[in-house]
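For this view, one protein chain was removed and the others were kept in their places.
After this line comes chain A, so read on.
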Amino acid sequence: MPSYTIGGREIDMKLETKLIQAGVGRDEKTGAVSFPVYYATAYRHPALGQSTGYDYTRTANPTRTILEETIAEAETGDAGFACASGMAAVHTVMGLFSQGDHLIVSLDLYGGTYRLFEQVLSRYGLTFSYVDLRNIGALQDAIRPDTKAIFVETPTNPLMQITDIRAVTQLAKQHGLLTIVDNTFLTPYCQRPLELGADIVLHSATKYLAGHNDVLAGLIVTKGEELSEKIRFLHNSIGAVLGPQDCWLLIRGMKTLALRMERHQSNALIVAEKLREHPAVAEVFYPGLAEHPGHEIQVNQATGHSGMVSFRVRDVEQVGLFLQNLQIVSFAESLGGVESLCTYPATQTHADIPQEVREHVGVCDRLLRLSVGIEHPDDVVADLFQALNASLVVGGSVR
């Protein structure tokens, strides 16, 4: 239901409204405002050779359909697919490629994606080149005759590097390559890669889309009927689908996406600005800061900056003390939830990337990643500051 009419005039819904309307009125029998969770795995056929449109839940489930339609509309794509986790979504999309294919991938990248590419998919004859996609010339140079796709994270995890999606997709189209964008950090509320020319958008919906650190899920959105059919085939054949209760939790989370994102980013900007001033902090990475090198591109292609802030402390010795002293912010591996979390990429999210590769990219042992929640910003800043102060104290005296 992407539009409504006033006085016979058709009006396109804004994203906030589309998300709130997910599933509303779709259960015609009862009118339930919250769409029911369909646990049924099998669906009675009216007769041999006839189907209600639902045969077997792996193939299609009514609750999952609501979720898949909602994310497809939110990303302005043609079809959506819900997967068991963000990594299951990445893996399902990678099923498009065959032995001998080559992909170009963001150099700074979530460690789990890197692990899947290098330690699993490389065994099937797929090859990957990791390129700093801030540099379009470097991307051009990396394209080979066997290149099939470009896999983009922007902002990157955890260094918040910004890639110009339009420039990438223009180049991709010239070479007949697919552009796949992991839009986990920004969500369609802030950035819609398909409108910038991408073919596929991926989400770890565990993060901002679900938003409550209480459900694991992945989403895929495709542009174009042929590509959608290919992913539909892989989604059903590989079977890494999302269960109905988790679909329902995700729909529930997405209804408050806009409210949460507004608060996440206003809090994140305050945290980023305050962290810059603290003597224990060497560097802050947040695309919402005017001095961030990708700020201009980010403003041109996205309408917000989300709640992800990374920073480097001055000395590696500070890391343990800082994390131990946090009281409100949890030291845990994830992001995008209402609660503030702090991650240490070197041993957590990026532990599977070899140390020399990791440090070359800039994910050093002094880097910490914050997912700023929706608490009162003063409390978050106060907690970070007291833990940073504590990190400077060695043997009873200030470092």
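The rule is short, and it goes like this: contacts are C-beta pairs under 8 Å (C-beta built on N, C-alpha and C of every residue); 3 or more make two chains touch, one makes a residue touch a chain; residues count from 1.
In this text, contacts and distances are computed from a predicted model.
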item: Chain left out of the displayed complex - its UniProt protein name, from "cysteine-S-conjugate beta-lyase", "Ferritin family protein", "Thiosulfate oxidation carrier protein SoxY" or "Carbohydrate ABC transporter permease"; value: "cysteine-S-conjugate beta-lyase"
item: Among A:Asn135, A:Ser237, A:Asn300 or A:Gln355, residue touching the chain not depicted; value: A:Ser237
item: From A:Glu333, A:Glu359 or A:Asp379, residue that would touch the chain that is not displayed; value: A:Glu333
item: Of A:Gln21, A:Thr76, A:Gln348 or A:Asn389, the residue in touch with the unshown chain; value: A:Gln348
item: For chain A, residues in touch with the removed chain; value: 39-45, 47-51, 55-60, 83-88, 90-91, 95, 97-99, 112, 115-116, 119-120, 123-125, 206, 210, 213-216, 218, 233-234, 236-243, 245-246, 249, 319-320, 323-324, 330-334, 337, 341, 344, 347-348
